[in-house]
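To keep things clear, I will list the structure first and then write my remarks on it.
With one protein chain removed, the remaining protein chains of the complex are shown where they sit.
Moving on to chain A:
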Amino acid sequence: MGKIENQKAWFFVLPVLFLVAFNALIPLMTVVNYSVQETFGDNTFFWAGLMWFEEVLLSERFHASLMRQMIFTFSILAIEIPLGVAIALTMPRKGPWVPVCLVLMALPLLIPWNVVGAMWNIFALPDIGLLGRTLNAIGFDYNFTRQPGDAWFTMILMDVWHWTSLVVLLAYAGLVSIPDAYYQAAKIDGAKPFAIFRYIQLPKMKRVLTIAVLLRFMDSFMIYTEPFVLTGGGPGNSTTLLSIDLVKIALGQFDLGPAAAMSLIYFLIILAMSWVFYTVMMRNEAK
């Protein structure tokens, strides 16, 4: 029997194509358009080839922001993933406390990003903030608006506070989906608590943890609002992450070409690294 050709099916794809074109492809193409052109105003553009890409890739400023971004992202991953799993392990799996714990955990996730930034900004102010004053009162010379180290400490603490809950909720979902029979089987075998964690809970959480790592990686790599509200990229450029730098170039200096090139490079880095994370974490999974 020959395959029945039905060209009408294409009509059903059209609405989606239309939607994707308007909300993704066309805006992206304008960025691509800017990234290969030069303008001197007046809405006249000249072909610039890969000039902007070369400029961005070779600029020390980009290297520095990228490095800061990497340090930030990997620090929060290194803290949030283990911490999230640890908290999920201590949460009750049945009983009246389950909803209480879940709501408490979800609270930080419900707060708008700029509010989180503003909250932590005030919380950490050395003269009036609870955290800042307390730290100074017990003898630390803490001032996140002046000292880069303190700014970093506050920024990471804020992110951990805001987003560890997401990892907790995902890990918890993975944990409660493990049937009791696994724990019983392990008990019959005489497995120790660490063996249960290592050989049952961790492998069973693998899929959700992969999602957690990917989400946290992508979100933290693109983070803008919270650190911008908290430190504005300062003191100096010490907390200027990639997105903050990008906005400075695009909207502050109005360098459309370099900003467009940087956007595309930024996007490709996230895409490539997400792919690497996913492939590495899923390499042993069945097809």
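The rule is short, and it goes like this: a contact is a pair of C-beta atoms (placed from the backbone, for glycine too) under 8 Å apart; a residue touches a chain by one contact, two chains touch by 3 or more; residues count from 1.
Assume contacts and distances are computed from a predicted model.
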Quiz item: Absent chain per UniProt: "ABC transporter ATP-binding protein", "NADH-quinone oxidoreductase subunit NuoF", "L-lactate dehydrogenase complex protein LldE" or "Cbb3-type cytochrome oxidase maturation protein"?
Solution: "ABC transporter ATP-binding protein"
Quiz item: In the full complex, which of A:N114, A:T134 or A:Q184 touches the chain missing from this view?
Solution: A:Q184
Exercise. Sort through A:F45, A:Y199 or A:Y278 and give me the one touching the missing partner chain.
Key: A:Y199
Exercise. For chain A, enumerate the residues touching the unshown chain of the complex.
Key: 179, 181-182, 184-185, 187-191, 199-200, 202-204, 284-286
